[in-house]
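Can you keep this structure in mind? I'll have questions shortly.
The block that comes next holds subunit A.
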Amino acid sequence: MKELIARLKKQFKITDEVYQKPDQTYITVPQEQAVALVTHLRDYEGFNHLVLLTAVDWIEENLFQLIYLLNNNDFKADLGVRVMIDRHEATMTSIHHLWKAAATYQRELKEMFGIDFPGSPRVDEPFILEGWDNIPPYRRDFDTKKYSEETYFPRPGRTTHDPAEYMKKKLYPED
Partner candidate 1 sequence: MKEEFEKRIVTGPDGKQFEVDPMKDYFCEDRPQVHQPNSNTVIEKFMNWARSESLWILGFGTGCGAIEMRPLMTPRFDAYRYGIQWRPTPRQANVFVISGYLSVKTLKRVVRSYEQMQGPKYVVGLGSCTINGGMYWDSYNTINRLDYYLPVDIYIAGCMPRPESLLAGFEQLKKMIKAGECEGQNKYAENFDWYKANQKKIIKDWDMPDYNW
Partner candidate 2 sequence: MDFKPIQILYALWSFSIILNIGLVLQGIVRKIGARVGRRYGIRFYQPYIDIVKNYSLRSSITHGVMFYLGPVFRLTGGMGVYFFTPIIYGSVYFGNFSFAGDIVLVLYFIFFGSLGMALGAGEGGHPYSAIGVGRGLAQVTAAEIPLVMAIIGVAMHYESLSVTEIVAAQQGGIMNWTLMTNPLITILGLIAFLGAMMRSPFDVVLAPQEIPIGPPTEYHSSFLGVMQTNRSVFPMAKTVLFVNIFFGGATNWAAMILKIFLLYMWPVVVGVVFPRFRVDQSIRWWYKYALPLGVVAILVTQYF
């Protein structure tokens, strides 16, 4: 895997690399090189399976992190390509021409995070939230608890215990 990263480094500007497990590696590239890198990995390095495409909200840094997780069946390894994009103008180049399944992931990201993928098929249609009119729910500035309490008529009388304290009291009541 390290040889592969070294090879990639000659062509692409890889800013960070994480060797998570023997078969799982993450590399970070700038936004403008991401699609080129993914295409290169698919066409020349045998990473021809898109495992998933997901996002992380780094609200403190004002960034979204997109993760393209690719799998190479020949040496049974995953390679995650991380891309940091701006949180306010969350737009990314679509990769639906590489994998058709990517269009569904992009539709979901558009709905849950508000990341736009111009040109992706049906990206503007609602995916699972029908008629959602709030900010996208997976963004971290969306308060699900507050929203739930305002919308779904919470039943009063719900109490919360700290699991550690509660079990201690339950198992060793003398102490």
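The rule we apply is simple: a residue touches a chain if its C-beta (ideal position, glycine included) is under 8 Å from a C-beta of that chain, and two chains touch if they have at least 3 such contacts; residues count from 1.
Regarding selection, all candidates are chains of the complex that A comes from, given by their letters.
Keep in mind that what you see is a predicted model, and the values were worked out from it rather than measured.
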item: For subunit A, as assembled in this complex, the candidate in touch from 1 or 2; value: 1
item: For the subunit A and candidate 1 complex, residues of the former touching the latter; value: 126, 128-133, 137, 142, 144-145, 147-149, 151-155, 158
